[in-house]
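Shown here: the complex without one of its protein chains, the others still in place.
Then we have chain A:
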Amino acid sequence: MLGRGVKRKWSCLEELEAEEVPAAQRQRVLGLCLEKLQRYQAGMELSLRRSVLLINTLRQIQEDMRSDGAGACTADVLLNGVHPDSCLLRDDFREDMSVTCPGCAEDDGASLSLSPPLSPEFPSQEENVLPDQQKSLPASTISSFSDAVNAMGYLSDLALDDIFEDIDTSMYETSDLPSLRSPTHSSPASLQSCLMDLNELDHIMEILVKS
């Protein structure tokens, strides 16, 4: 890790690129995606093309994380089988919020929707969402993603704040993470990696949101 203010050299990036394992690259692309979306907040009108491409990339990373999770957790595979239409649901905006909860994909998959019900316009399609699973979504995740989306501007027609206003985020604290240790998680190793990913992401969010 380079210190603050130290300029990263092009060559150093390339080395990374050559050696990077897919998961690390994914993490990096994810971070950059959010950073690029965040950068829009100030100044000029953003390019819709750019933001759409960035958001779609975020969606793809989310898909990817989900499928990774599927490999690690059988519960997810099962549930995916139970919900053949889940792919459609994943295009839903609400799903995008869980993009920020990476390694948790298995848990995510189990509930299919980590995101809490948003508003009457967005009724929860999953009645089987367990309350303690919802808790696994850190509050900062919600706010930073909505910030990013707001920054993106093309959702300006829609007052996102109104949607998020009603959400009581107090229950989604990271301290609730141990609640992940639900009996459905058979593999402690996957849980470990999930927590690490989550912490890392939380860190990114903190930087982005400056919270």
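Rule of thumb we're sticking to: a contact is a pair of C-beta atoms (placed from the backbone, for glycine too) under 8 Å apart; a residue touches a chain by one contact, two chains touch by 3 or more; residues count from 1.
Quick note on the criterion: contacts and distances are computed from a predicted model.
Student: Have a look at "Serine/threonine-protein phosphatase 2A 55 kDa regulatory subunit B", "GID complex catalytic subunit 2", "Histidine-containing phosphotransfer protein" or "DNA replication complex GINS protein PSF3" and point out the UniProt protein name belonging to the hidden chain.
Tutor: In UniProt, the chain that is not shown appears as "Serine/threonine-protein phosphatase 2A 55 kDa regulatory subunit B".
Student: Going by the touch rule given at the top, which residues of chain A touch the chain that is not shown?
Tutor: Touching the chain left out of view, chain A contributes residues 10-11, 13-14, 16-18, 20, 25-26, 28-29, 32, 36, 44-45, 47-50, 52-53, 55-57, 59-61, 64, 91, 93, 154-158.
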